[in-house]
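Submitted below is the structure of interest, expressed as C-alpha cells.
For this view, one protein chain was removed and the others were kept in their places.
Chains: A and B, in written order; residue numbering restarts at 1 for each.
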Amino acid sequence: MAGSSEKKEHYTSMCRMCDNRCGINVYVENGCIVEITGLKEHKWNHGRLCVKGRLGVDLVNAPDRILKPLKRVGSEWEEIDLDQAYDEIAERIKKVQATWGNRAMGVWKGEALGFLTQEQLSRRFIHAIGSPNYFSNDSQCFVSRWIGYALVTGDWATQDFINSDCAVIWGSNPPYSQPNLTQSILKGRKKGGKLIVIDVRLSAIARQADEFIQILPGTDGALALGFARQLIEDDTICHTFIEKYTLGYETYARYVKEFTPERVEKETGIPAAKVVQLARLIGACRPRVCIYAGNGLEHHENGINNIRAIACLDGLLGNLDEVGGNFTAEKPNLRNISLYEEKPLRHLGPIGADKFPVLYDFRQECHTMSVMDTILNETPYPLKGMILGGANPALTNPNTRKVIKALKSLDLFVVREIFMTETAELADYVLPGATYLEQSELHVHPIHQIIGLSPEIVTFPDCDNEYIFWKKLASRLGVEDYFPWENKDALNKWLLKDTEITVEKLFNHPEGYEYKPRRFHKYREKELPTPSGKFEFVSSYLKKYGYPYLPEYIPPTYMNEPDPDYPYILVTGARKVFYTHGRNRNFKRCRTAIPGPDIEIHPIDAEKLEVKTGDVVTVTSTVGSMDIPVKVVHSSNILPGVTQITHGWKESNVNLITHDDRNDPISGFPLMKSVEVKIERKAVNVNN
Amino acid sequence: MQVVIIGNSAAGLSGLEAFRKKDQSSSVTIVTREGEVPYSKVLLPYYLLGKIPYANLFTRDKNYYARLNAKCITGNVVKLLPEQQAVLLESGTLLPYDKLLIATGSSPVKPPIPGLSGKGIYHLWTLADVENLAPYYNKGKRVVVLGSGFVSLQGAWAALSRGLDVSVIELMDRIMPRVLDDHAAALLATRMIKSGVDLRINTFTREIERTGDEKLVLHFKNGKSLTSDFIIVGTGVRPNIEFTAGTGLKIDAGIVVNKQMETTLPGVYAAGDVAQVPSASGGDPVVHALWPTAIETGSIAGTAMASGNSRYRGSLNMNVTQMFDITVASMGEFMDIEGSESWTDENLPEDQYLKIVLKDGVPIGAICAGGSELISTLGMLRPLIREKVQLQGNPGMLKALLASNIAQHQQTFIKQ
Partner (left out) sequence: MRFITMDVTKCVVCRNCEYACSFQQTGDFRREDSNIRVEYYDDVKICLPLTCMHCDDSWCLEICPASAITRNVKTGAIEINSERCAGCKMCILACPFGNIHFDKINMVSRKCNLCEGEPNCVSFCISGALQYTESKNSYQNNRQIFQRFIENL
C-alpha cells in the first residue's frame, strides 16, 4: 500500500468509509484513483488508517458500480439518459404532489454518499417542495445518544481521551466503529489513565481494559444510577459544579438512593462489590473522566433514560467541558442551508412527530419506523413518493419484511446509489451516486475544533454530486431559487461566508484548520443550551410531554416479563472491522477475511443447543425468523443466554427479526439490542 | 598464520566466515575436491523437483573468496601429515598449515547388494550425483529408491512431482526411522501412498539384474521383483576421513572434538558431518549429519582458530521438510525415552500431529506432522530445549505462555 508515488497526482482529503473522516492521501494515475494512504499530518488519525480506508480505491473503481441511470420496466432495468431520468422523476413527483399533496413526498438521507452537506441539502429540498418529511438513518443511529445528552447538557460532548485519567467506554467498540479513536483512548491509558469498558461482549477495546464489565443488555441505566448513588455516598462529587450549574440535584439524589449496589447487581448482573469499586475508581479520577456512550445503549426500550442516567454522571463528576473530560466543542459558524427557520413546516404533520415529538424537536427528524406504517396504511395521511440516497433500509431498518412491503408499495421510489443494494432493487429509478472522492464537502472534527475540505478528485459522467442532483431536480420542480449556487464549490464558499475561513485556507491546511482554539469551562461564562440554562438532572421539558422527569430506570422487557418461549437475548449490530453497516459486502477481499454472518453463542448455550461452530440455527422472535451459522465464542466473550448477530448480511438478515414497533418512548428508537428470541438447531455444519 | 580449510560447504564456509570476523590478516586456503563455487547440498532435491534453477544451487558468488581475502583451490586431500603440519593433495602439492579445519563432510555408503553399481545406480548426495540423476527425472521413467531416510524420500518426492513412477524400498517396518516417530511416520507414509508412491516396507533387496534394454530389475527376498530405469541408493552415510588414516587422530563415529571443535591433534579442528560433536542434551557426543549443526560447529571452529572465545552448546537434532503435501519436523529427543513424559496436542485434526517430550518438566524434544504453522511452535520451543528451561503449566498453553513472555520483553524494550 506504500509504493512510489512520483508519477501520480496527489490529493489530500478525508476518508468517508466510516464517519471518522481520517486524513488521507489520494493518488491518481491516468484519471483513476489508484492509491489511498493515511495523511501523516492529519490531527485525527496521524497517518494511520484502518483497512476500510484503503477500500476507497475499491469503492470508486468497483466493477459493479452503478454508472448509468436505471429505470424499472416491469421486472427489468432499462438504462436511460440522465436528463430523461431527471425529467421523468420530476414529472412523477409533480403527479404525486398533485394527487396526494406536497407532504406525500419524502426524502431519506443515508450515509454512503456524503455527510453534513448532504443531510442539509436533502432537508432543504424537501422543504423547498413543501413537505416536512425528512427521514434518515440517524433516527436509529446516534441521535438518541445525542438527544439523551442534549436533554441533560444541551449538547453531546466529545471526549478528551488523551488527557483523561479515566476513560469509560460504554457500549461501544471503537476499534471497529471509530477505528482511529482507539489511538487517543490508548494514548491516554499509556499516560497512566485507567480504561473501563462496559459492554455486553468482550469487544476489541475490552481486551485492553483495566476493568471490563460485562453487563446484561439494556440494564445500563441501573448501573449509571448505582454509580451516582455511590459517588454521592462517598462524597466524590463536584459540589461547586452541582451548586452553581445544575438543576434538580436534590430530586435526583433522592431517586438514585434506590440503586444500592445490591439492587444494581440484581438488575445488571454486575457484582455489587464491583459496582462500588468502579464508582470509587471513577470518583477518584474526577474531573478528568471521559465517558463515551456508544450505540449499544440506544436500541432499547428505555434507551433515552439510560443515556440520560449516564449523562447525569457528568454533573456529579464535574467532568463536563473539562480537560481530560467530556469536552463540549465549539462549532464553526457555518451557514445553515436547511429551511426550518425560513420555511417551517411542522404544521403539516411530519411523520412520527406526533408520536415522538422529542425526536422532531431536537433533530427535525421524522421517524423512519413510523413511515413504513404510514405508507402501508395511509395514516395519518398518504405518503407516496420517496427519494432515498445512500441508505439501505431493506437491510438495516428493523422488521425487513415490513420495510420491503412498504417501499415496494410507493408510487414513486427513487434511489441514489453506488451499488444495486437490496433497497435499490425496490426502486422505480436508480440514479448513480457520487462517492466521497467525487465531491467536495466540509468536515468538522469537534474534538480538535478543526475543519477541512475534501476535494472533488475524480468524476464519472452520469454520477452527479449531491448538490447538482438536488439542484437539477429543484429546477424541474420550479423551486430552483432555493438552489442558486452554481456548483458545490460556490455552495461551500457560501457556507463559510460568516467565518474568516476560506476554501483556500482549508486547502492549505490538510491537517485540519483549527477554526477556534479549544477553551474549557465555557459554562462558566455562558449558560448551557438547555431550557433552564443549567445542567438538568431533571427535565421539565420531558415532563411536559408526559415523559419521566428523572432519568428513570425501567428494566428491559426480557427481565420484567420474561417469555419462556423466547429464552435468549439477541443483541444486534456489533461492527466488524471491514463492514460499515450494510456496506462493503460486495468487495471480494473483505469476504476473504470475513466471509459471512454468524451468531455468537456462549459455549454453555452451544452445548445446550447441541451446536458447534458452523452449524446452522434458526433464530426466531415474535417478528419472524432467520437462519444463520453458529460461532461458538470463548466463554469470556459473551454471557450465557446472550447472543449477537452483526447486521448488514443479506444472506442472514437479522432485521427480519428485530422490532420496528417496540420503541423507546422518547426517541422512538427501535428495540434491536435486547430482542427476545428462541434458537433451534437446523442443520449440521454448512461448511462441510 | 597459515590456515587451511578442507571443504567448501556448510561447515567449511561457516568456519571461514567466523574466522574472518576475528582475524583479517592470516592467509587462508580452502581446498575442495568439488567445484570452487560452493553449492548447497540441501538444495539438490529442489533442483530435481524443478523448484529452483541450476544456477541457484550455487550459494556464493565468484568474488566471494576475494572479498574474504581467501584462496580456494581444487584438489583432493589424500594425506594428513600432522608432524609436518601439512596436508598432501592428490596432485602432489603440499599445503602447510598452522591451523587446519577438517570440514570434509560425509559420503553415502552402499549396501552389499550384488549388482548395485554402474550406470543407472546413483546416490543423491553431491552435485555430481544430481547431474547424473537429472536426465532421468523425466515423466514416464521409473525409479526405485532404496532406503526411506530423509534425503531418499526427498528424491522420491521430487521424482513423483515430476511425473515419474516411484517405488520406495525400506528394509525396516516403517519409514524415516531416525527422523520421525511411529505416528508421524505413519501420517507421512499414508500421504506418500495416497500420492501414488509404491511403498514397500520390510523388503530386503537380494540382487540387481540388468536387462538388455538398459533396465534394472530388483529381486527381493520375498520373491517379488521390480523393474526400473534407475535406482537411488540412500542407505546411510559415513564421514570422509580416509586421508586421516594412520595419523593417530581420535575417531569414533566421526572425528572426536571438544567444545571448541579441537581434535586430538594440535592445531587441527573438525566440524560438520565429519565430526562427532557434543550433544545439546549433554549426553554422548553425536554425529548429526545436519546442515544447522555444520553451520554452528563450523562457526565455533572458525572462531576458535582465530583464538576467539567460543564454546559449543551442543548439537540439537533438527529436521524439517515438506513432501507429499505434508510437513514433518522433529527436534531433539522426540522419541519417548525412559523417564520422559510426552504431551500431544489433542485439539489438532486427525491428520495433524504435535508432540512435545519432556523430562522433569523440561522439554527435550518435539515432533510434528501436518501444516507448516506447527513448525513455528517447534521453533519457539527450540531455545527452551537448548537452555533446558522448565515449562510451567500445560504445554497446551505453550504458545500463550511463550507469548506472554515475549510480551513482557517487548514491554521492557518499549519502555527503554
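In this section, a contact is a pair of C-beta atoms (placed from the backbone, for glycine too) under 8 Å apart; a residue touches a chain by one contact, two chains touch by 3 or more.
Keep in mind it's a predicted model, so treat the numbers as computed, not measured.
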**Prompt:** Considering the full assembly, with which of the depicted chains is the omitted chain in contact?
**Reply:** A, B
**Of A:Lys190, A:Lys343 or A:Lys544, the residue in touch with the unshown chain** = A:Lys190
**Prompt:** Which residue, B:Val256, B:Met335, B:Leu348 or B:Leu401, contacts the hidden chain when the whole complex is considered?
**Reply:** B:Leu401
**Request:** Specify the residue from the set B:Gln2, B:Thr59 or B:Gln352 that touches the hidden chain.
**Result:** B:Thr59
**Prompt:** In terms of residues, what is the contact footprint of the unshown chain on subunit B?
**Reply:** 10, 40-43, 46, 51-52, 56, 59-60, 291-292, 295, 299, 318, 320-322, 327, 329, 331, 372-373, 375-380, 382-384, 387, 389-392, 397, 399-411, 413-414, 416
**Message:** Applying the definition given at the start, please give the residues of subunit A touching the unseen chain.
**Reply:** 1-2, 37-38, 45, 47-51, 53-54, 175-176, 179-180, 182-183, 186-187, 189-190, 204-205, 207-208, 577-578, 588-590, 592-593, 634, 636-637
